[in-house]
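Below you'll find the structure, written out as C-alpha cells, and then a few comments.
Every protein chain but one is kept in place in this view of the complex.
For chain A:
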Amino acid sequence: MSEKHARLLYALGTTLGENGVFAANKLAQEDTNDLSHTNVAAAKQMKAMKPLQDAWDHYTLTLATLRDTFALLDDQDMAELADAEAQHIVADLNHQLVHVIPTLLRPTSETADLSALIELKSGVGGSESSHFLAEMLRMYVRVARAEGWSPTILANNESDNGGVKDAILEIKGEGAYDALKWESGVHRVQRVPATEASGRLHTSTVAAVVLPLSDEPPSDVKDELFNLEDVKIEVMRARGAGGQHVNKTESAVRITHIPTGISVSMQDERSQHQNRRRAFQVLRARLMDRKIILDQAQRRAARKSLVRTADRSEKIRTYNYPQDRVTDHRLGKGNMSWNDVLEGDGLMIFIRELQGKHDVDSFIDKFVPE
C-alpha cells in the first residue's frame, strides 16, 4: 500500500470511523428529534456522505474478515482455502481503495454542467509542432464523439506546410469541461519529422488551454461576465469604398474587452455575424476561466491548501514516437502507447486517473494535518 493510500485511510478513519465527527453527528441526530437548523444541515451532510459511509463500512468489514481469515492460516486443514480467500479479500480491498473510494470523494462540482473550449497553440518546433497540433485536434474531436459530446472546430489557422498554427475547438456536453480541464498545459512531442533528412529526433511543443463554456444568456438578460459597452468590436481589414463597390468576402472580426484587455480574433466563417458570435463565445469562456481561477485562489488562500493547481506553462505530457510511449508527468506514468492515446481510449484513462488523484489529494488536504 502506498503512503498516500495509508494517509487516505487515516483521513477516512478520522472522519467516518466510530469516533469521527460524522459518527458524532449521527448520534446527535438520533438523540433529539427536533428539526433545528443544525440538525437539518447535519442530516443533509449525512445524506450526501451516505455512499462514502457505506463504502467505508464495507471496507472495515472486509478488513475484519481478512483478520479472521489470517487466523485460519495456522489451521492445517483450512490453510489452503484461507490463503485463497485472503488473496481474494486483499484484491477486493485494493479495488475499494484505488477505484471505488476516490470517486466517492469527489466534491460536487460547480462546473459539472459546463461545456469546454480547447485553445491549442503551436510552440517550439516550427512545422513539426503545427503538424502535431493537427493530430491533437483530431484526437480531441474523436474522444469528444466517443464520450457523447459534440465537437465543433471554431477556428483552424492552417500553416503553409499543411499543419495547423493554432485552433479553437468547442466541445459541447455535460462534464466536458470538468474532464478536459486536465488537458491544460504544455504537450511535448518527440519524433523524427517526415521532412528531416538526417533522421534527427525533434522535440516540439503544443500549448493547450481548456476554458469553461457556458450557454449564452438569452438576449434580454444582461450578461454577468461583461458589459457590452466595455467591448470594442473591430473589423479586421480595410474595404475601400465598401458596399456595392466591393464583393470580396471580408468577415474577420476582432473584439476586445477593455477592462481586462482580452482580445479575440475570428475569421473562420464567411459570415461576419457568425464570426462575431463565436468571438463573443470565446470571450465569455476566457472571462469565466478568469473568474474560476480567482475564486479558487481565494478559497485556497482561506484554507491554506497545499494542493497545487496546474500551471499552464507546465509540461504535462510527453508523446514519444520512437519509443511508442506517452507519459503523463503528473501521474508519472509512461504506460500508454502512442496509439492508445492518439487513436484509442488512453486519453480518457489518463483523465480519470488525474481526476481520481486530485480528489484523493484534496480530501487528504482537507482532513489530515501535515
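What we mean here is this: a contact is a pair of C-beta atoms (placed from the backbone, for glycine too) under 8 Å apart; a residue touches a chain by one contact, two chains touch by 3 or more; residues count from 1.
Simple rule for what comes next: contacts and distances are computed from a predicted model.
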Refer to UniProt and select, among "SKP1-like protein", "S-adenosyl-L-methionine-dependent methyltransferase", "Ras-related protein Rab-1" or "AP complex subunit beta", the name of the complex member that is left out. "S-adenosyl-L-methionine-dependent methyltransferase"
Just name the one of A:Lys47, A:Arg67 or A:Arg237 that touches the chain not displayed here. A:Arg237
So which of A:Gln76, A:Ser198 or A:Asn247 would be touching the chain we can't see? A:Asn247
One chain isn't shown here. Among A:Glu158, A:Glu174 or A:Asp230, which residue touches it? A:Glu158
Which chain A residues would touch the chain omitted from the figure, given the whole complex? 156-158, 160, 162, 233, 235, 237-239, 241-253, 267-274
